[in-house]
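Note that one protein chain is taken out, while the other chains of the complex remain in position.
Order of writing sets the chain letters: A, B and C. Residues in each chain are counted from 1.
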Amino acid sequence: MFNIRIGGEAGQGMNTIGTLLAKSLLRMGYHVFTSKDYMSRIRGGHNFSDIRFGSKPLQSGTEKVDILLALNKETWEIHKNSMTESGLLVYDPDDFSPEGDGPEKAGFPFLKKAEEIGDKRIAGVIALGLIHRIFDLSPDHLKKILSEKFSGEILEKNIKGLDLGYQEGEEKFSIKPNPDLKGTKLISGNDAIGFGALVAGVQFYSAYPMTPSTGVLNFLSAQGEKFKILVEQAEDEIAAINMALGASYGGVRAMTGTSGGGFSLMVEGLGLSGITETPLVILNGQRPGPATGLPTRTEQGDLEFVIHASQGEFPRIVLAPRDVFNAFSQTVRAFNLAEKYQLPVIILSDQFLGDSEQTISDFKPEDFKIDRGKLLKDYKEEKPYLRYRYTEDGISPRLIPGAKDQVVLVDSDEHNEAGNIIEDAETRTKMVEKRMKRMEKITEEMEPPLYKGPKPEKVELILVSWGSNFGPVEEARIGLEEEGIKVGHYSFVDIWPLPRGDWEKTLKEKEWALIENNFSGQLGSLLQKREIGYPEFFLKKYDGRPFTGDEIKRRIKEEVANRG
Amino acid sequence: MFNIRIGGEAGQGMNTIGTLLAKSLLRMGYHVFTSKDYMSRIRGGHNFSDIRFGSKPLQSGTEKVDILLALNKETWEIHKNSMTESGLLVYDPDDFSPEGDGPEKAGFPFLKKAEEIGDKRIAGVIALGLIHRIFDLSPDHLKKILSEKFSGEILEKNIKGLDLGYQEGEEKFSIKPNPDLKGTKLISGNDAIGFGALVAGVQFYSAYPMTPSTGVLNFLSAQGEKFKILVEQAEDEIAAINMALGASYGGVRAMTGTSGGGFSLMVEGLGLSGITETPLVILNGQRPGPATGLPTRTEQGDLEFVIHASQGEFPRIVLAPRDVFNAFSQTVRAFNLAEKYQLPVIILSDQFLGDSEQTISDFKPEDFKIDRGKLLKDYKEEKPYLRYRYTEDGISPRLIPGAKDQVVLVDSDEHNEAGNIIEDAETRTKMVEKRMKRMEKITEEMEPPLYKGPKPEKVELILVSWGSNFGPVEEARIGLEEEGIKVGHYSFVDIWPLPRGDWEKTLKEKEWALIENNFSGQLGSLLQKREIGYPEFFLKKYDGRPFTGDEIKRRIKEEVANRG
Amino acid sequence: MVDKKDYQNTEEIAWCPGCGNFAIRLALQEALAELNLEPHQVVIASGIGQAAKAPHYLRINGFNGLHGRAIPVGTSLASIRKDLKVIVESGDGDIYGEGGNHFLHAFRRNPDMALFVHNNQVYGLTKGQASPTSEIGMKTGVQVKGVTNLPLNPLLIALVSGASFVARSFAGDKKHLKTMMQKAIEHKGLAYLDILQPCVTFNKINTFKWYKERVYHLEDDHNPENWEMAVEKAREWGEKIPTGVFYQKERRVFAEDFPELSREEIFDPRERVYCWPELLENYK
Partner (left out) sequence: MVDKKDYQNTEEIAWCPGCGNFAIRLALQEALAELNLEPHQVVIASGIGQAAKAPHYLRINGFNGLHGRAIPVGTSLASIRKDLKVIVESGDGDIYGEGGNHFLHAFRRNPDMALFVHNNQVYGLTKGQASPTSEIGMKTGVQVKGVTNLPLNPLLIALVSGASFVARSFAGDKKHLKTMMQKAIEHKGLAYLDILQPCVTFNKINTFKWYKERVYHLEDDHNPENWEMAVEKAREWGEKIPTGVFYQKERRVFAEDFPELSREEIFDPRERVYCWPELLENYK
């Protein structure tokens, strides 16, 4: 397992270099995990990308850097203390000279050499050549990748640069690829969510740009034509959610996506989905708040907000995907749940998950089923169609408007079975009960947290996480196990309504630690309502950065040691 | 204690008749409680007002009707089963003829007589004359009231009508006034909130009309000129809250008001108040949701919503006034708390409280203190002023902008002490902690629920209510006590952060009943987080109507009986 | 042939007797029937207010959504369901006040739908506050000293925003109103029709009589393709108030490249899986 960090100013092309490297590693048969740390600006400042790779699955970033490709001095200053003992700094001596001791250093005049070859933009590729050599990796895959991207003279220059870097490098590390990795893909959380929507058959997506959810908007825009999806950038988030609801009423699968600030503006629309029983999938890619907060950073600060958002009471479902593949499959599921129960389903992601890339195994999109619930294409019964017909389970058949001789009326006021406004106490009571009734069945359908680790009886402590913290916590758990410290791990994805299950009893009996990327412990607060009680230890982080596996491992180790 | 119900179509002038009657009763020395049940339409439909009066304080409506003034047949049909055995129907035989047995009936051709006098609009006053006579009450106060409103010929006709009605009536009931009631006033919850804002020195109020909060907008608009308050109807609720924040930044006390749907639109602005630490008072007059719901009805469905609204984490205070006088005094306090802690304070009222009128004792507005917290009129220290200076208690001195040579910068991004955007982990962490630190002091300041009834050790059951349910629950508790059933009552007003206190221990030990005007038991959910556990009995109501004292009494009596 | 009775339902109407809304309702019913549209082929998207109750008082598809948010609902619906006739119908407070941003941007998109605004120059349902079109000086419970904000001229906003159809009619002129509605419904693109609608309860200034005395039909020599002329006419207000089609010129319709989806395609979006393998290639 190695971690390569590429750092510099915004605009220096770190993303391109990182992507090329990651793809090359992927094709050679490594597991890859990449993550991004960037500022809310377009040029300047300090950004960096981490590319971790190894022969075992990777689920998190790390605090440690094996190779630092520093595109400027600031990068060196900021990250030098994160380097491992055997770490290596790769830099351009024309940029800066790294003073003092510290890790081994490999200076090479990338820019000068690139200019010699005739295009300064290939400086990065030269560095990649060097890095391939350092890990004793063949540059052939990278050549192939370059040839898929470029052609003619530009391609030639790139290959030349790559070869040059490769020649100049020196082997230092070595790691075997995993021969089983066939057909794996490297994909970001945001793309996975977009992909999930495609597979679910989304036909309408409206959004207003907002970091870190814009990736999904970009993904679907790019695929819109091929997949017959109408994608529209709305004038504001209020329009975005109301457009999506209009489309859903029209019968197609519709989705909207945003981050906390935009979600705030969608709150009234969320309730509209609730009372009209119009299915809707809403992505909230969390970033640190309140208000504008830290636009390009990560946090899990919106859980209780999205659970309780909007006036009045109505059922909703909140799913917090645990990793990249899960982001894909939960998105497909979100559409199915939204239509099965005719309500809003919120996918609670975050910048860490959205912007990280992870290797996923091969899969067939068509294996993921579409379930449109009680949707009717036509209606030919004697009695006129009633949108809110009372039923056993509280779910009324939903007719696509336009069916011959039938009308479909939905209403944001309290209404009767036909959808017409009412004010009487009796109908109101019945309609509230009709809507709320679905909660029971939904609660049954919610999956209990995934348990990882030795049997609960055998562990010292159970780590409890939700959403994207899964990866870092898992890395920590496995690391601890390797050191002989046995801990378990409950990872929540289905978070509202909170599922029932054995986990409740287990947590009541065992000591447990709560790990959340926020200040107040919002999952903890949900657990308290279930009378699970308070955790023995609350590991929280609210500086806008994701946890890393090693960080959690260290903190839990300390905790376990302290508690004797 | 009597209840007079006036019912008819919207537009038939029930409000005017009710107001005259209530004022007359008030001046005669009775306690009065009025409530309104009206539809979301301007003409037609069925509306009614209840005017209860008696010699002891009244805090709720009742299911029973002593006098029904039915302005149309529908009123009679709907309410005939609510009448007491000794009840009396007052009606105009030219309108309809009440068939069958049932209560005593007093028919009188109000309209015809009014026309004879020369103005059909005085039909209502004739009826009032009749009603005064029925209760053996002098019409003199009413004459005085009419003379304050009208003059000349119109006044004469009104007096004539009143006298006529009085002559034609027949004494039936009698009740002594309360000689101690001097200087009492009859005021609605909405006016009380507006009055509270005045007394607190509000100088800016912006809102978008929304039932049931519009009363406060009307009140302040009417007083704006006299009290130098800038009142503006905004183009939408988003503008309303942002305007209020701009004014508050400018140094004046600012407030906005709305109901759930508008509050939804203010959610992002709420977070802006949170991160910029700009004091703001927000009224949310609850009505049944979700979405448009039942616009003119009542519910307590927004508690968890307002507590958790907006992305990210920041302190806020939620106060749910328990009755009309409390609505006044909590509003004054809301302004003080908002400035003391530099955060948003939400007044959680509802249609029941907002539209009900209640007698309140005499008070001196000037006895209510204004505390502007760490507001600085000027700043003359050496070091430049820093809006977000780190302090012991997390509260930074707040300078009114415009102070010579100093600038005041606030920011919705994460920021440093000066208010400038930052992105580093360290400052972020410190700022989160600075903001959240205030929670402890606030929690200490929150008042525990008011306890009413015999000592907890002595009661069978404790009723737990919040906000406007106080009155109905109190009437029930007192009624039960009169029948020998001893119950206690905790009434929450300070609801977020949830106060600490003996009550926690008491509730853990005793059996208790939760009484909420919603479906899911939202206060209950907050109590569960405190590990109070679940109530023995949950009395809920979500039909859009308020509880009445007799209804609660009946239900609790059943419950106590069942539990044996 | 469709009969206007096909649009009749049995709901009790909660408008005040004498309200201008009744005539609008009747005109719409007739307009649709005469266009031979069946109730299931038409959807009304509305907001909240008196006007916005419209879909309840006809037998018709309806999306009675949030205050101010009917335009986005109609926009997506008209684009994803090209087989349906979409009408957005709401009040002046709803469309020009709360929903102002959607109004502004709707013309830029030009979705294929009709937009009918019951403009009574007041907030009816919330009991008489000023709306964005209320006249200066109008006193209300909130505007106690009279309105001071300049009224919006929504026709001008539409014209300068690229509207492809701008018209005005009057609830007291039912035949004209019906014709305008029909033209709007038949127009390809966003057809905006402002309807002067007396509110007998709260607007004591702009009454039936007030409008009747002022309203006139645009003459035959008004050229609706002439934008400058349209602007000039749209500025006329006060002594004389023109009604008719101010402007009409077709242009690109929103989502016009987006295909009309069949009922089957909507119901089963599966057939589109063909390019997944290709897409997955991007990720290796």
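As a convention for this text, a contact is a pair of C-beta atoms (placed from the backbone, for glycine too) under 8 Å apart; a residue touches a chain by one contact, two chains touch by 3 or more.
These figures come from a predicted structure and were not determined experimentally.
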Exercise. Out of all the chains shown, which come into contact with the hidden one?
Worked result: A, B, C
Exercise. Per the definition of touch given earlier, which of B:250, B:373, B:397 or B:479 contacts the omitted chain?
Worked result: B:250
For this session: Can you work out which residue in B:75, B:356 or B:412 touches the chain that's missing from view?
Result: B:412
Exercise. Quick one: which of C:29, C:64 or C:101 touches the chain that's been left out?
Worked result: C:101
Seminar exercise, completed: Considering the complete complex, of B:403, B:436 or B:450, the missing chain is touched by B:403
Problem set entry | Touching the absent chain when the full complex is considered, from A:170, A:225 or A:558 | A:225
Problem set entry | Contacts of chain B with the absent chain, listed as residue ranges | 23, 26-27, 183-187, 191, 195, 198-199, 201-204, 206, 223, 226-228, 230, 232, 234-236, 238-240, 242-247, 249-254, 268-269, 272, 276, 365-366, 370, 372, 375, 377-378, 400-413, 419-421
Problem set entry | Absent-chain interface as seen on chain C, which is shown | 99-101, 103-105, 107-110, 132, 145, 148-153, 156-157, 159-162, 231, 251-252, 254, 257
Exercise. So which bits of chain A touch the chain we can't see?
Worked result: 11, 39-45, 208-211, 214, 217-218, 221-222, 224-225, 231, 233, 235-236, 261, 291-292, 295
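Keep in mind that, in the parts below, only the chains that are shown with their structure count from here on.
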Problem set entry | Chain pair showing more contacts of the two, B-C and A-C | A-C
Problem set entry | Where chain A and chain B are represented by their mean Cα positions, the distance between them in whole Å | 44
For this session: Would you kindly tell me how far, in whole Å, the mean C-alpha position of chain C lies from that of chain B?
Result: 37
Seminar exercise, completed: Distance in whole angstrom between the CA centres of chain A and chain C is 41
Exercise. Which positions in chain C touch two or more other chains at once?
Worked result: 14, 48, 66
Exercise. Which residues belonging to chain A are in contact with no fewer than two other chains?
Worked result: 238, 268, 272, 276, 411-413, 421
